[in-house]
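Handing you a structure now.
In this view, the complex is presented without one of its protein chains, the others remaining in place.
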Amino acid sequence: MAEAHPVGFQWVMEAKARGARVIHVDPRFTRTSALADTFVPLRVGTDIAFLGGVINYVLQNELDFREYVVAYTNAAVIVSEDFQDTDDLDGLFSGFDPETRTYDPTSWQYEGSETSEDGGGDQDHVLQRETASGLQHETHGAGVTSDPPRDETLQHPRCVYQILKRHFARYTPELVSQTCGVSTEAFLEVARAFAENSGRERTTALVYSVGWTQHSVGVQYIRTGAILQLLLGNMGRPGGGIMALRGHASIQGSTDIPTLFNLLPGYLPMPTAGKDDSLDEWLDGISHPGSKGYWANARAYGVSLLKAYWGDAATPENDFCFDYLPKITGDHGTYRTVLDMIDGKVKGYFLLGQNPAVGSAHGKAQRLGMANLDFMVVRDLFEIESASFWKSSPEVETGEIVPEECRTEVFLMPAASHVEKEGTFTQTHRMLQWREKAVEPPGDCRSELWFFYHLGRMIRERLAGSTEDRDRPLLDLAWDYPMVGETDDPDAEAVLMEINGFDVATRRPLSSFTEMKEDGSTIGGCWIYTGVFKDGVNQAARRKPGSEQSYVAPEWGWAWPANRRTLYNRASADPEGRPWSERKAYVWWDAERGEAGEWTGHDVPDFEVTKAPSYRAPEGSDGVAAIEGVDPFIMQGDGKGSLYVPKGLIDGPLPTHYEPVESPFPNPIYAQQANPTRKEYARSSNRLNPSPPEAHAEVFPYVFTTSRLTEHHTAGGMSRYVARLAELQPEMFVEVSPELAAERGLENGGWCHVVTARAAVEGRVLVTDRLSPLRVEGRTVHQVWLPYHWGTGGMVTGDSANDLFGIALDPNVLIQESKVGTCDVLPGRRPTGPDLLAFVAGYQRRSGVHDDHVRPIVTAGPGAGMLHSGDETPDPTGGS
Amino acid sequence: MVPEATFTSYYGRAIVKPSPWEADIPTYLFAGGVAAGSSLIAAGADLTGRPILRRSGRLAAIAALTVSMVALVHDLGRPERFLNMLRVAKATSPMSVGTWILSSYGPFAGAVAATEVVSMLPSRLRVGPLRLARLVDRPAGLLAALLAPPVAAYTAVLLSDTATPSWHAAYRELPFVFVGSAAAASAGLGLVAAPVHETGPVRRLALGGAVLELVMEHRMERTMGITAEPLHQGTAGRLMRAAKVLTAAGGAASLFAGRSRTAAVVSGVALLAGSACTRFGVFEAGQESAKDPKYTVVPQRERLERGEPVRFRERSGSPAPSPTDPVTGDRSGDHRPAADT
Amino acid sequence: MGIGDGLSKTFLSWPVVRQLTGPDPLGRGPAARSRHTEELTARTETADRVARSVCPYCAVGCGQRVYVKDEQVVQIEGDPDSPVSRGRLCPKGSASKNLVTSSLRETKVRYRRPYGTEWEDLELDVAMEMIADRVVKARNDSWQDLDDDKTVRRTLGIASLGGATLDNEENYLIKKLFTAMGAIQIENQARI
């Protein structure tokens, strides 16, 4: 956190100064570790084992916050008797189909709902994996039965609590030590600290940076954290929670208002062909009729969005132009798309402030994809590597890209900087902050708002008069914004107003998504952002000084939803609505307020303000009315925190330790080596290093990981071109322990290169005690660390660490595993030119990842050893 | 010798910075010394009727002064701002003090050189105001001579009033080394320039200067502790060894300079060279001492280990030391080790 | 008179005279001050205006104040009012002015024609027309009404990556336009 989010770290230091204990768990000793009370180094890719161990410690010693757990989580719910855990099936859950490598989740359901309408029967995990459906759950869990059978004593052998207890029983301190390379003593210290600092009077916050998501089990990493925090009663309470430290100014915003293939604004799913063929099918798939919670109103959100898109053309008669929405049919993610580029299936590619030639996994695939397009538009501040791939990428040196033979037409369009345009960012705290425009952009620099508005205008002009059905969505598009400024920019505030939504007839801005209508009388571009223009005021532009308001600072910017700063904060009060403790009071029920009592407190209550704790839903109710006074998790189908997830996750209802896709170790717990449901594009241009039980894993004996440095920003597009930052970390380097340096003959300040089946990357050697070898499964493992900021452009250049990774994805969200891999490390500089290709090919040969090599993905159960060449056909170009 | 010191540093990086000065500054030190000594010799020669020695002294002084001024200006980062030196008169700055000394000395040295040149003109050309030259000739020469010793001596303070370990630690003896060096060099120049019959005084001055320089240099090294090391190492070491040999040889040869013109020239050249080597050697040693954190850390660390950090202590019972001498070393508890830098 | 006054003023402002006549005989303080020093003003004081902004780097969301003088950004520093950052910035945020005023910034459209080996210049409006043409053509050429008999109404020929560094309003228009266009491979850093 100190490393990549230094200013956020001030609050950790503040907490520390007030007596908080800071524990840092990381593969290497970082700037954060330097200031932590305790640093625990662990083997990369073993976080589930580590946190699973803490969960086991909590459960075995009954240290959970029982009152919270019983009232607010699904601990008491009884699960189907068909459910079989990984313990029974050697690393697989019940319902596994080795052919498709997916689960039929019917047996995971709550008792009694296995066959019900919203049970598992209708779930198509193959499709869900392809469409990264896990991302839809950013705001909510998948729809689950609202009223399952419960045992509040938590004694029923099939209640979630007991299942959890059995599931994690394997994660003993000894197993944690053996798997993670952490001493039992250090592990127990963390477990004790976690438990001791949670409960009625105290809370523990869990902070991760998004390296956690870059694993083939990334979603389950976070699930493990969530289970632990729910057990300890740390969710929805001040000083608790799980904080994701995201890495880009508006990455939260670009997820909320997604530029993502499977989502529409507000986490509405992109319709899937064959499943969402009508407005009703699409909306019912979201609202799960019969479920509790705010998703029951999905129709209002969806219709308001369609109205925002197609305005007057969207009418009840034509299902609000639902047909205009293109349909997805599977995986259209960025990695799939890049491979399609290599295969010649993509014609045009827009890069908007993103530098995948350096920042995405498997840099070579990225660049080869770019070299095989009709045209590419790069919008950036600088001439980044992705703009000049045709003349300066490593493949030009190796002869894989020949400028004279590369047909891609490239437009490098200079972009306006953050001070040259106005608009909102949504940062990691879900808060929208409005930026004022300071100056006009120089020269041809333009904002994305300008570019896309005018591009749309010009396309519409070209299609005007077209009678083609396909052109209706463009021609009917509501594409009319007031122009401002010297360069004819669309008015960003008008766009924000559309996002917020308004009443069509009166143009009165909506103050809350509860005002959205199903009949098309309101528009709203992103329902969760409704309220940002409450009372016609740009709430995101509020800047009441922090020193003049409470510590929650509700009058600075605006946080979705409804300006709530802590989600699910109803959980900060006990079931009766009283604060769990005076120390930790945050939101509570005040029976004296209003007509019959109201929720009040430091934050906007994340609950219906007048719904008393004593409220119980009438029989047969659904939607918001079904949320009872003791259901804090109002976006969940049952109003409860999910310790166990019967629906919505591709790889299992509970997290379980799988080895990284590339690992020098066999899974110490199960025969199933790695995530059996992961997405892997097996093709010659995407070689993955062998791992047990495959042979030749020893060719890549070391584990490597990457991360950011304080001095740089992701792929370097905003730091390597900036002198003040470039000089602070001017060269690519590789951190190794003194022990590894001795083993491989590496000298501090000298050169070394790191090799995988994809690439060899060189850097200067930094020998440091901050990395230390770990003892894992009875032997010593060395870990290597690389920053990933460099490329061939900018003021300081160097090899790109992301070139080392192959492509293997988490099945829930299709995010790549780019935080762990295996490698070899050699002293000196890497070969150059064609020799480099031969050098890497030599490693491929020795490690057995030859041309028609296919990895065994399922290593347990009846499908063990089955080859999944069907996942991907070899690419025609042959690749590397 | 001081045993090899163990000490801690930050990646072996220097703590204090070496001066940004290059060969200009030791050249300036040397030339300034020659100028000052030459002015003294010229005045003595004038008073004792040694016209060739007088002339050579006066011309040498202005030539050396010119060299030194050029070197000084050339060394500036912003030579065009040279005159900013006259913006203030700072007693705390040896360079400011030196500037004002030179500003006082320079005009007289220049004037007397001018009158000397006038005296060399054929009499038909000595017309108008030039005839007045005779009137200012001797007074100007004597004033130049009176101002000359500070010119020779202040340069030692210039170096010592720094945090450069080997310069600062030498501050007690360095002025004597430098005036000795100035005397020897200027006398050496006199030996080269003047006929034997006029060089009696400069032979004595040469010998005296050489002895003073050698003796005080020896004493200096003994009081500097570890910071004397750079005087024996590398380029500085070679220069200092050469300086000693040349100065000693020049001094010895001066004993025969009264008999042999050759010996006089040899002695003179050796003394000039010796003086130059001394200036360059001391300069270089200081630069090296600044580049190695050892010479900053070790003396200070030793002080701390002894429990004698440099700390201000109010003299008990007595209100204030004399205003003119606020900080000299007689205050109780004000420890003054040999090599405090 | 005037000249005399000027000379005397000049003489009296000569620091040596100030040393001799004032409270600073050593010439360390008031006597040594230059006119430039007396006139020194922080450029945050002389700025024409201040824009309230937010750091463009990571997702902490630190407040920034952007000082503008003569339509140039002259300083960017932390906004002490921000309850997020309390005026503090990390090295990247602190380098924001360097980012937006960097001489390496592209301010002209750069064009690389197919099989080209060098960048060429292109007028902005020409570039826009060319891009619009190519989008329309690529869309037409790769249009797909059906996929396995299922209605899809889309193109798989146009892809986009990026958005995490952009504004919400921009992401909104990007998604809106691409969706209307039928382009679905619209992705950003959140997938990475």
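For clarity, chains are labelled A, B and C in written order, and residue numbers in each chain start from 1.
Just so it is clear, a residue touches a chain if its C-beta (ideal position, glycine included) is under 8 Å from a C-beta of that chain, and two chains touch if they have at least 3 such contacts.
Going forward, contacts and distances are computed from a predicted model.
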Chain excluded from display, named as in UniProt, from "NADH-quinone oxidoreductase subunit D", "Ferredoxin", "Carbon monoxide dehydrogenase medium subunit" or "Amino acid/amide ABC transporter membrane protein 2 (HAAT family)": "Ferredoxin"
Chains in view that touch the one left out, judged over the entire complex: A, B, C
Chain not shown: contacting residue from B:G141, B:G250 or B:P293: B:P293
Residue among B:P26, B:P150, B:G188 or B:G268 touching the omitted chain: B:P150
Contact residue for the chain not shown (choose from B:L29, B:A144, B:L189 or B:V202): B:V202
Positions on chain C where the hidden chain makes contact: 15, 22-37, 40-45, 75-78, 80, 87-95, 97-98
Where the missing chain touches chain B, by residue: 7-11, 13-21, 36-37, 40-41, 44-45, 47-48, 75-79, 81-82, 84-85, 87-88, 90, 92-96, 99, 145-146, 148-150, 152-154, 156-158, 160-164, 167-168, 171-176, 178-179, 182-183, 187, 200-202, 204-205, 208-209, 212, 286, 290, 293, 296-297, 300-301, 303-304, 309-314, 320-321, 323-329, 340-341
Interface residues of chain A (partner: the chain not displayed): 2, 6-7, 9-10, 13, 29, 31-41, 177-178, 181, 183-186, 189, 664, 697-698, 701-702, 709-711, 723-731, 733, 739, 743, 748-749, 764-766, 768-770, 772-775, 777-782, 795-796, 824
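Assume only the chains that are shown with their structure count from here on.
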Pairwise touch network: line, ring, star, complete, or other: line
Chain A and chain C: spacing of chain centres that average the CA atoms, whole Å: 28
Rounded Å distance between chain A and chain B, as computed from the means of their C-alpha atoms: 73
Shared-contact residues (touching 2 or more other chains) in chain A: none
Numbers and ranges of chain C residues touching at least 2 other chains: none
Parts of chain C lying in touch with chain B, wherever the complex brings them together: 14-16, 19, 26-28, 31-32
Parts of chain C lying in touch with chain A, wherever the complex brings them together: 49, 51-63, 66, 68, 71-73, 76, 79-86, 88-96, 98-100, 102, 104-119, 122, 124, 127-136, 138, 141-143, 145, 147-148, 150-177, 179-192
Chain B to chain C touching residues, read off their complex: 86-92
